[in-house]
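My structure is below; once you've seen it, I'll send some questions.
One protein chain omitted, others in place.
By written order: A, B, C, D and E. Residues from 1 in each chain.
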Amino acid sequence: MGYDLMTFGEAMVRLAAPSYMRLEQARSLDVSVGGAEWNVAVNAARLGLKTAWCSRLVDNWAGRLIRNGFYHLELGAGPRPSSVTYDRGHSAVSQMTADMVDWKALLSETRWLHISGITPALSPTLAETVLEVFQTTSQCNIRTSYDLNYRGKLWTPPQAQQANARIVPFVQVLIGNEEDFEKCLGIRAQGTGKDYSALGVENYQQVAREAVKRFANIRMVGTTLRQARTGLLNDWQTLLYDGQAFHVSRRYEGLEIIDRVGGGDSFSAAVIYGLLKGWAPAETNEFAAAYSALAHTFPGDINWATYEEAVKVMGARGARISR
Amino acid sequence: MGYDLMTFGEAMVRLAAPSYMRLEQARSLDVSVGGAEWNVAVNAARLGLKTAWCSRLVDNWAGRLIRNGFYHLELGAGPRPSSVTYDRGHSAVSQMTADMVDWKALLSETRWLHISGITPALSPTLAETVLEVFQTTSQCNIRTSYDLNYRGKLWTPPQAQQANARIVPFVQVLIGNEEDFEKCLGIRAQGTGKDYSALGVENYQQVAREAVKRFANIRMVGTTLRQARTGLLNDWQTLLYDGQAFHVSRRYEGLEIIDRVGGGDSFSAAVIYGLLKGWAPAETNEFAAAYSALAHTFPGDINWATYEEAVKVMGARGARISR
Amino acid sequence: MGYDLMTFGEAMVRLAAPSYMRLEQARSLDVSVGGAEWNVAVNAARLGLKTAWCSRLVDNWAGRLIRNGFYHLELGAGPRPSSVTYDRGHSAVSQMTADMVDWKALLSETRWLHISGITPALSPTLAETVLEVFQTTSQCNIRTSYDLNYRGKLWTPPQAQQANARIVPFVQVLIGNEEDFEKCLGIRAQGTGKDYSALGVENYQQVAREAVKRFANIRMVGTTLRQARTGLLNDWQTLLYDGQAFHVSRRYEGLEIIDRVGGGDSFSAAVIYGLLKGWAPAETNEFAAAYSALAHTFPGDINWATYEEAVKVMGARGARISR
Amino acid sequence: MGYDLMTFGEAMVRLAAPSYMRLEQARSLDVSVGGAEWNVAVNAARLGLKTAWCSRLVDNWAGRLIRNGFYHLELGAGPRPSSVTYDRGHSAVSQMTADMVDWKALLSETRWLHISGITPALSPTLAETVLEVFQTTSQCNIRTSYDLNYRGKLWTPPQAQQANARIVPFVQVLIGNEEDFEKCLGIRAQGTGKDYSALGVENYQQVAREAVKRFANIRMVGTTLRQARTGLLNDWQTLLYDGQAFHVSRRYEGLEIIDRVGGGDSFSAAVIYGLLKGWAPAETNEFAAAYSALAHTFPGDINWATYEEAVKVMGARGARISR
Amino acid sequence: MGYDLMTFGEAMVRLAAPSYMRLEQARSLDVSVGGAEWNVAVNAARLGLKTAWCSRLVDNWAGRLIRNGFYHLELGAGPRPSSVTYDRGHSAVSQMTADMVDWKALLSETRWLHISGITPALSPTLAETVLEVFQTTSQCNIRTSYDLNYRGKLWTPPQAQQANARIVPFVQVLIGNEEDFEKCLGIRAQGTGKDYSALGVENYQQVAREAVKRFANIRMVGTTLRQARTGLLNDWQTLLYDGQAFHVSRRYEGLEIIDRVGGGDSFSAAVIYGLLKGWAPAETNEFAAAYSALAHTFPGDINWATYEEAVKVMGARGARISR
Partner (left out) sequence: MGYDLMTFGEAMVRLAAPSYMRLEQARSLDVSVGGAEWNVAVNAARLGLKTAWCSRLVDNWAGRLIRNGFYHLELGAGPRPSSVTYDRGHSAVSQMTADMVDWKALLSETRWLHISGITPALSPTLAETVLEVFQTTSQCNIRTSYDLNYRGKLWTPPQAQQANARIVPFVQVLIGNEEDFEKCLGIRAQGTGKDYSALGVENYQQVAREAVKRFANIRMVGTTLRQARTGLLNDWQTLLYDGQAFHVSRRYEGLEIIDRVGGGDSFSAAVIYGLLKGWAPAETNEFAAAYSALAHTFPGDINWATYEEAVKVMGARGARISR
């Protein structure tokens, strides 16, 4: 009764201000759940994979709803960026040690393990735990992916690099953008500007090649590319490097942003889905681009789009009402 | 105590997911009422016509609110199309026969009859009823319009063509887009693509001329033209062919879409309004373009714009706050 | 225990239809508070100034919430303009006479007085009161600003010009757009179109120079420039003339409009803030442009942006989530 | 095409604070419509009568929704009474004169006229108009009812008595409680306490007999009796005196109050309904008691109960879920 | 990997009018899920049992949310009963045949099967299926319960009795009130009134004894007793007959009703829980009384109370805030 995919990390109660309000302006907050690995697990399950999410919960209402902390979200518009504040210190997950779970048993009956760089960033204890989990994978017949996902509020670049230098040698599919590669692995493209605004396909190729060169275990490197026309209207594209060819997806232009949180997690879920299905990298990347583009059109962290909708968008043009 | 306009068809309770949510994601649904002929009747009444809506209602809360079924709406954004699912099978209207109403008495004191192609599509019984209603118009001094409004979930093109071939000979103002003309009447423009995305003014002229040629009774043919820049930003234009000249309205560029359902019904209502007032086709078309453009700026099926606002928009440029 | 800034005028309970609904369509209205001078006072206080708002309140729930009237707001989209209706006749403020407040005492311990042209427009009594308040400033060491803010529903151009001709001689910083200058002071640029749509930097310079020529006391003239791409997407820029140089701010392109009410009041608050801090006119103008651009991204009359956010936007480019 | 019932008076937009909030505490207000005569007309129409409501509307959104003013409602609980503040001064109805309507034509094809004492209280002009309307009834074959409905915020007892002394001689069915009879007609029961809290069946009989003695034209006198157990739990009963017998309804004990506004209007509508149907006074009163008891179980001014539900409650006991 | 409990039946999308509104009055409806067997399964799982719910779903949004139909709910107050209308005709479950599931395999690894009388009432096909499922239990080592749950809108007493006469011989724990026993099994107590309002402990004992006498397989008979003080204030008690002794729970007086739907399903879940845990009947009944009393204090069909809360209420008195 094994799993196609297992993810390991923290999920939080998400409290979002409605209607583009500032948090202190709102008189009610919308409640949902989010967290990088939880998002990937939910999305993969919605796509049809048999999926497990491994975490540690508090025994109160927030734990019953699913949580180890809270995060407060404000959706921005125009020049106002969306803003997230976390209330996740001292969470149950952050004190978790490797011996609390029989990882070897779990991983033996699982086909793929995915973790994001947020999990080791939550505490030194957890960084050790993540490392042990990845080490266990080398004793099992299991594929692995890791989304670098750098968070400056959780750790510094030196701390991130120290931990990731030990983790990445166990990773087969590595996900991250230019900033992630620099902050988490110290790999920097030559033309990178200070705010990563010039992020383009060429720079990224340079970074991805360097990563594959440095870590022989890496089979693929992927990322999403967002170009903001206005605060709520973005262009969207994804990239997947298979060690030989660079696959660049169709460009989704003028994508309306209902909620941008979770776009990257949708990319991860779709890449895992495609590769588990045995699709070619190019096909996997196009599917992941469509699926993650759709993720922006729903409020909340998770992607409510179906497999069929993503496939349809891959080929579509206009946007008629489907009656 | 006659009517300026009578429409005949079904209305439904509309249950819409708020804030661009997926239906299964929403924890409350917004309730309103909609239905092609009901929309036309409400809009025409708001413009000032004395209007009747003829239908058949269920005797429960939904009937008291106005209904013969439900429809569930999800507003899309970006690449996600808006999605409508119907729960209207076995409705009261679909079992309606012509002898339930004294049509001759009703139509004798009415100046204009409007029906959409959804009504005959609801059941074979109803298709017969619609035909009898139209036949009755030939015995009364009454003008008629018909919006082809093809719905692939209700009938197939052959079924639609069989019914419409008998109905259209009684119609004076025919409304429909390229797809409607092909599916409902078998009239197809040469350059039409598979998904009607290349829909343009030239192709449409070809189709409209063919319709007038085939049915001598038709005095006018009209349609709306929507070009999607992004999911929520469209260009909008209307066309009216009076058998001789093609009238093409001003193009509303960058029209923000708050709710696109009911745009065509607003066009129908305004065309009827203008022609009943004795306006010239060009003027009627410009008014209908402005009025139906405004319809997109309100949530819900019906158009809350006033006559004065539509007239003002016909001449306006910017979008200042009117204080 | 003096004040940095005092403003004098009316505030109202704002009842706004949610989700772009028409007022008569809405089944609940969102309650907040707004009013030109109240907005300026609140914004200045949020920026860090010690601020007083002088007004007169009714002794009922609306007064307890803050009010002298109501205003009903409908947010437009596309070709539908936002619409405001006022229910402020016979308000407490409109009957206010100068002897109800010891203005000399109050103004002696205040550094800046700001009033908008709405206050004298509310009633002839109030116009006299405003004049007396400004006359009192000449006996105190206090700086003054006045936002012309013409409101055609409150008075006619001749009435406005008669009152303003007596008020403006006491003003040091004058705020207003082309329409304000023509309607309130009779100063008109040569190229001005009928609907002020061609409003550009050149025309405005002509008007501002004329104002400074006519009233020797004026030290600065400022305005905001809005160019609507679509109903909800504007370009935004501000101008400040210091009697010698014209300072034109960076242009905020593709600014998404969550709520456009109060943009001008944010400009006033930021100009006052900068000048009180002793900043140069160019710097003040850039800050005011950024701060008033941000004001459009929050629902409600007031600007929830912080000083730090405005400074950050002055230099920023993209719109990433700030985590 | 006559009417069973016509009522004449003002309706207002009702803005109610949700969830027992204080008005200044609420951040959204619930919008509906209410007004004594409008309530009676709506209820009578829902019961199945052909009903007209005569009024005068403002040409703005509030008029389009139905209005001549606003009222603000706060629902109380426990020792906190519900509180209503009116914003109806200078309304369109209050300036209405009798010559604006062809009353004789209207009343000739109507079977029953109902007005409440609020209408003449709105302005001296309107008091004259009401008197003229009632005088016209003496030239038509029409039945009349009048609900005294004393409102201390609109006029004083002497003013009310002067106007009512001229109106009541045209009334056949008079509705009012002890306080109404004292304030509006100067008829006072002997045992009445200062706050009318001892209001009982005996006292009321004394008052009703006196009214019938004084005005020979009165055929019936009716009222509702409310006894508050707690703020939200009342006992409810109605009385109808037919000039000979006193009919006292079944007592509804422990009636939960969802919204108490409009209970009296429901009684009026049901009494008119019963008498128009030719029912005996006792039966009419029992029906009116059940129907007005049900009115308390819906939010809003109007009674959403059906005729069938009222009949069922007349005989019922428990309160099972009807599946 | 077996189950403690399996239930089999339909669940629906529940659309409830908020704030005691009438359905046609509401402008939004609250969405949740409900259905007798689904409720029992969810509650049992929340109590800690490993639970399965067997059903058949439609492949659209309602099926993805969980459904085979809709039900519309109006919460009553005072004399207005709560009202439920169903929109469940032709549902997926109602066409389900026994061969669609490998019942023998499923039931072999399950400890308890529970079905309610609604399932066989949905269609003759389904009645056959339910019978076959119960017949299969006789080949497995599994305990069974059946909640008679008579629904007059789904079948008549003769139809119900015909089906139940074949089903009940396989049932060990039978749940139902006096009305259920009469309508479903033809067992009637002597003193029963027409509307079952005199439902008391004595009458019920008579009925329960008769059931056990007629069906030798029945080990226990249970029911809930509700006495309405007012519409929203009930007394609540439960009964469990173990074939020898009658266990009558503590009486919960003055129980406030937030939502009464699902009270009986909570009783079923708790009885199953207690008996599976090996508790004595008296203890099981007290627990079920407390747990089902708590169910009334939450909106929605399911019981959000925890095991710990139910145990605490069994012994508690007052209602302090637990901080």
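One rule holds in what follows: contacts are C-beta pairs under 8 Å (C-beta built on N, C-alpha and C of every residue); 3 or more make two chains touch, one makes a residue touch a chain.
Nothing here was measured: the structure is a model prediction, and the numbers come from that model.
Asks: Among D:Gly78, D:Gly278 or D:Gly315, which one is in touch with the chain left out?
Replies: The single option touching the absent chain is D:Gly78.
Asks: By the contact criterion defined above, which parts of chain E meet the unshown chain? Give residue numbers in ascending order.
Replies: 18, 233, 252, 254-258, 290, 293-294, 296-300, 304-305, 309, 313, 316-323
Asks: Residues on chain A that touch the omitted chain in the whole complex?
Replies: Counting over the whole complex, chain A touches the hidden chain at residues 15, 18, 22-24, 26-32, 60-62, 64-65, 70, 72, 74, 85, 87, 89-90.
Asks: Tell me which stretches of chain D touch the chain missing from the display.
Replies: So the residues of chain D touching the missing chain come out as 19-22, 24-25, 76-84, 86, 151-153, 195, 197, 228-233, 260-261.
Please note the rule applied: only the chains that are shown with their structure count from here on.
Asks: Farthest from chain D by Cα centre, which chain is it? Let me know.
Replies: A
Asks: Among B-C, C-D or B-E, which pair gives essentially the same interface as A-C, with more than half of the residue-number contact pairs in common?
Replies: B-C
Asks: Round to the nearest whole Å and give the separation of the Cα centres of chain B and chain E.
Replies: Each chain reduced to its C-alpha mean, chain B and chain E end up 47 Å apart.
Asks: With chain centres taken as the means of their Cα atoms, state the distance from chain B to chain D in Å.
Replies: 43
Asks: Would you mind listing the residues of chain C that make contact with two or more other chains?
Replies: Those would be 18, 22, 24, 27, 233.
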